[in-house]
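Heads up: the structure comes next, in C-alpha cells.
Omission of a single protein chain aside, the complex is shown with its protein chains in their original locations.
Take a look at chain A:
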Amino acid sequence: MSSSCRVFGAGICFVITCIFCKSMANSLPELSPQKYFDTLQPGKASLAYFCQTGSPSTSVFLEELKEAVKPLQDYGISVAKVNCVKEETSRYCGKEKDSMKAYLFRGNILLREFPTDTLFDVNAIVAHVLFALLFNEVKYVTTPEDLQNVENALKGKENIIFSYVRAIGIPEHRAVMEAAFVYGTMYQFVLTTEIAVLESIGSEDIEYAHVYFFHCKLVLDLTQQCQRTLMEQPLSTLNIHLFIKTMKAPLLTEVTEDPQQVSTVHLQLGLPLVFIVGRQATYEADRTTAEWVARRLLGKAGVLLLLRDSLEVNIPQHANVVLKRADKGAPLEFLVLHDVELIVSRVENTAHGGEIGENENDAAEEADIDTQDDEVAETVYRDRKRKLPLQLTVELTEETFNTTVTASDSMVLFYAGWQAVSMAFLQSYVDVAVKLEGTPTVLLARINCADWSDVCTKQNVTEFPVVKLYKAGRNPVSYAGMLGTEALLKFIQLNRISCPVTVMSVREAEEYLSGEFREDLASSAGVSVLGLFSPVMTAAKEYFSEAGKYLQGYVITGIYSEEDVSILSNKYAATLPALLLARHKEGRIESIPVAGSRTQDLVQIITDALLETFERKKTPVGRGILQAYFDPVPPLPVLVLVNLHAGGQVFAFPSDQTITEPNLILWLKKLEAGLENHITILPAQEWRPPLPAYDFLNMMDAASQHPTRKVPECTKEIEVQENDKEQHEDRSATRKEPAETLRIKHWNRNNWFKAAKKSLRHDKEL
C-alpha cells in the first residue's frame, strides 16, 4: 500500500512539474547583461545569447533557441537572451551585429562560446550544450587507436557505450548526448564522427548512426577484446535508454518459478525470454551453454536457466528451450533445439514481432484493420467448436413452426447462425433450457433465420436475436429484457401467472405484499406491484390492467378493488388510486398515488421503480471503473458520485472520512454548492470508428491511372513515407499497390496524418 501511495505522490509531482515547465516553455527570458549575471547560480549551467537590440537577422536562430528552452531546462540548464543595451556593455556583447554569439556558463564561469551557425537548430543546441557540459563523460575520439586506448584502459573496470554519428549537432548526436546525461556516470561514453573508427570495429553498414555496448567489465584477460553488442533499433533517446537497460540486466538468471510467472526487464522492453531447460545432474554444462546463448543474445532476449528438477510445473519431456514472447497472452513455446545457432535464429525471427521501434508501431496499427476488435464476434468465433447441449431446445423449420407454436406454449429464439450477438445469446438460451430441464413450463424452441428466412419474415422478425413467447389465444409477445440466462428465466417464471392477478381479500393482499403468494415467483420477481382502487374507479382499473398485461413477465402485478380497500390504503397511507410496491428483498412497501395516470404513465412509473434495483450487483467490472477514476485504486469501500448527465464529473467521497449518514449529507450538500472538486471528468468523446477501413475507391483510382491487369500480390503497405521509402526499397519493389485506408471525413489526409503522428512521436522521445 505504501509503495503505491508513493507512486501516486510521484504522479502528482510529475504533473505539477509539467505544468510549471509548460508555463515556462515558450518564454525566452530577455534580460540586460547586468540582470543576467545576477541570475547565475553557482554550479548551474546557463546558455545565453547576447544580441544587439533590434537585430532582425537572428530571428530564425531565436526561434530555435526558444524551442530549446524546455529541453535544456529538463537538464537543469537555463536559457536567456541578453540584450546588449548601450548603457550596459559587456565583453560578451560583440562589436558588430553579425558576430553575435551564444555563451555557455557554469555558475559565472564561461565554459564555451558558440557561433550561432553551429547552433543551427534545436537539436544542435541541445547536442552542443550537453556535449560541452559532459566533456569528461563523453570521450570524443578520431582514430581507431584512441578507441583502442580507451577500451584497454577500462577492461575489467567499466563498460563502454560507443557511438558513431555522422556529424555533430544532428538529432542522433543529441540522442547520444541525452543518454550520456543520464548514464554518463555509469558507463564511459565514447563518440566519434570518423568512419574509420567505425570500420575498425568491423561495422559494414556505415551510412547510419551506430551505438555499441562494449562489455569491458567482464574482461579479465587484458589481451582479450571486449565483447560488443550492436543496438539494432534506430538511434533515438528512447531506444538507447531501452538498450542500456537490457545491457544492465544480468547476463544469465537462474529461475525456479513457472516460466509463465517469470518477468524480467526484457519483457517490459518487448524482448522475449529464453529459458534454457537443464537438470541438476548436468548443471555445469547447462550453465555454460546458457551463458553462451546469453552472450549471443545480449540485447535481443533475456536468457534464463531453468532446472527441470527444481520446478513444480511440468515442462514437456523433450523440450530443452522455452520461449516466452513479450506480447502478453502469447503462449509459451516449448522447443527442441540442439544447436545454439538454432536458438539464436529462432529468437531473431520472433524478435521482429516484439521490437520496439517506430516501424513496429505502424505495422501493428496496420495489422489491426484485419484483426477482430468486436468482443462479441471474437469470443463467439473462438467458442465455435464447443458443443452446446442444443438438443434441449427444439429446432423449428418452416414445416414445424406453426404446428409447434400453436400446439403448446412456446418460446422461440430467432437467430442467425452467422450473427455473433445471436450466437452469444444462444448460449444463454441453452443455459435456460438446462436450468428448466424437467420442469415443464414452456417449450423452448429456436429457429435459424439464416435457413428459414421466410418464417422469420412472416413472424415480423427483421433483426437478430429476437425472442417471442407464443401462448394459446394470445398474440405473441416479444421479450424485451436483458439477453441473459437470469433475466430470461425470470421472464419465463413470471409468465406462468397472467397479470394482473385479481386479489380477493385484504388477507390475500397482505400475503401478496409479503411475497407469500406464489413464493417461488415473488422471490425471482423481487418486486410485486399491487394496484389499489375503489370499486367505482373503472377507468383507472382498466388502465392498470393494461399496464399489468404490458409488463407481463417483467414484474408481478395484482389488483385489489373490493369495498374494504380503504383498510389497505389507510394502512399504507395511500390515496386512491394508488400502487403499492413491495420490495421483497428489503421487506419494504411503498405507495405511489396514480390518480389520472393512463396505461403509458403507469408502465413508466412501474418501470422506473424497477430501475432502482437495476444494476445493484457485484461485478468485477467495478474494479475497471475505479481504475478509470483513481490511479491507483484506493482500498475499498469507495464512494463515488458520477454526474453522467451534465459534464461527467466524478466526485469521490473523502477517503479519510467514515461513510456515515451525516458525513454523506454534508458531502452531498457541498457537492450541490459546488464546493467539492471532482477527481476526474469522464471523457466526452464520440464513439468514432475504432480503425480505418480499406479505401478501395482510392486503390481503384490508382489502378486506373496505371492500369495493370492484376497485381500479383497486393500487400499491405500503408506507409507511404518518402524518407523511409528508400530504406525499404527492395521490399517495396515487390509490393506495388499501397493499401490505402479510408476515413471518410478526412480524405487524402492519410499521408499528412502519418507525418503528423510521426513528428508527434518524435516529440515524445525528446
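For the reader, a short list of remarks on this structure follows.
The rule is short, and it goes like this: a contact is a pair of C-beta atoms (placed from the backbone, for glycine too) under 8 Å apart; a residue touches a chain by one contact, two chains touch by 3 or more; residues count from 1.
Going forward, contacts and distances are computed from a predicted model.
One chain of this complex is left out of the view, and of "Eukaryotic translation initiation factor 3 subunit H", "FAD-dependent oxidoreductase domain-containing protein 2", "Protein YIPF" or "CCT-beta", the protein name its UniProt record gives is "FAD-dependent oxidoreductase domain-containing protein 2". Within the complete assembly, A:Val421 is the residue of A:Leu62, A:Ala249 or A:Val421 that touches the hidden chain.
When the full complex is taken into account, the listed residue touching the unshown chain is A:Arg382, out of A:Arg382, A:Lys585 or A:Lys670.
Taking the complete complex into account, A:Arg623 is the one of A:Arg279, A:Arg474, A:Arg496 or A:Arg623 that touches the chain left out. Within the whole complex, the absent chain has one touching residue among A:Asp339, A:Asp370 or A:Asp656, and that is A:Asp370. Contact with the omitted chain, checked across A:Ala480, A:Met504 or A:Val536, is made by A:Ala480.
Residues of chain A in touch with the missing chain: 263, 267-268, 270, 326, 328-329, 368-383, 386, 397-398, 416-421, 424-425, 427-428, 431, 450-454, 462-464, 480-487, 611, 614-615, 619-625, 627-629, 631-632, 642, 644, 647-648, 682-697, 699-700, 709-712, 714-716, 739, 742-746, 749, 753, 756-757, 760.
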